[in-house]
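Left out: one protein chain. Kept in place: all the others.
Our next item is chain A:
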Amino acid sequence: MKRVGLSVAGGVVGILFFLPLLWVVTNSLRPGSETFANLNPLSWQTFFELRPTLTNYSALLGSEIGRATLNSILVSAATVVIGLAVCATAAFGLAAFEFRGRGLVFGIVVLSFLVPFDAIAIPLSTMFRDWPLTNTFTGLVLPGIGNGMAIFLLRQFFLGIPAELVEAGRLDGLGWFGVFRWIYLPLSKPALIGAGLMLFLFQWQAYVWPLLIGTDAEHIVGPVALSNLQGQNFTDYGLVFAGAVVLTVIPLVVIAGFQRYFVQSVSSTGLK
């Protein structure tokens, strides 16, 4: 009896959270002119479409949002690849060597993630204007690649790699880069995936920074393009909702694919 009560409570909460997304998906499958048709009074048709059409999605392909979504993918992918290279080498530098000033360097890493990025986005954007990096992919990608939190996580993981392995590698004639490349990296796949997810989500969800730095048609990213469209007088809500679905499904697929590592990276940021 108690279990039934608990599952009903859970079900109600779950469905309440899901309704907005369900409504978005449903409306992405019907013409934009019908978005507000089934709301007064509310009926089951509000949340289900019996004759779904993909016209909104095909319209998306040629639209600004389609282009902007490709930009988001490009920027996020570049951030993950370059960011992982930068963060993993730094974490290796911190974990594998004893040197004077290591504490200081580690302090800088920690300090850099204590200052919230969004708060310094405005001063940073005035700097980027002087260096002409506005409306460039470089300008969009750069702030994502040096992620103090990712360095911190990777360092924690690297510290667990036994010194004997490194010694053995050195005796076999590996240079330090070889040790990093052939011993540390292959042993750290879970940590690298977790850090990669963090870098990806940072860029995919970014809004303040791309709004400040990349708003021309060639460099606009998905969320900014979507919010632009929303502000216009004659908004095609079918297109808005199709765009919202695509911008949600892409990270969802990535998170679901690496679910195990996602929970790991999320929980280790707070608990360990």
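FYI, a residue touches a chain if its C-beta (ideal position, glycine included) is under 8 Å from a C-beta of that chain, and two chains touch if they have at least 3 such contacts; residues count from 1.
One rule holds in what follows: contacts and distances are computed from a predicted model.
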Quiz item: Which choice in "Phosphoribosylformylglycinamidine synthase subunit PurS", "Pyridoxal-phosphate dependent enzyme", "NADH-quinone oxidoreductase subunit J" or "Sugar ABC transporter permease" gives the name that UniProt lists for the one chain left out?
Solution: "Sugar ABC transporter permease"
Quiz item: Just one of A:I15, A:L61, A:A168 or A:A217 touches the chain that is missing; which is it?
Solution: A:I15
Practice problem: Over the whole complex, note the residues of chain A touching the chain we left out. | Solution: 3-4, 6-7, 9-11, 13-15, 17-21, 23-24, 35-36, 39-42, 46, 85-87, 89-90, 92-94, 96-102, 105, 108-109, 111-112, 115-120, 122-124, 126-127, 142-143, 145-146, 148, 151, 176, 180, 204-208, 211-212, 222-224, 226-227, 230-231, 237, 240-241, 243-244, 247-248, 251-252, 255, 263, 266-267, 270-271
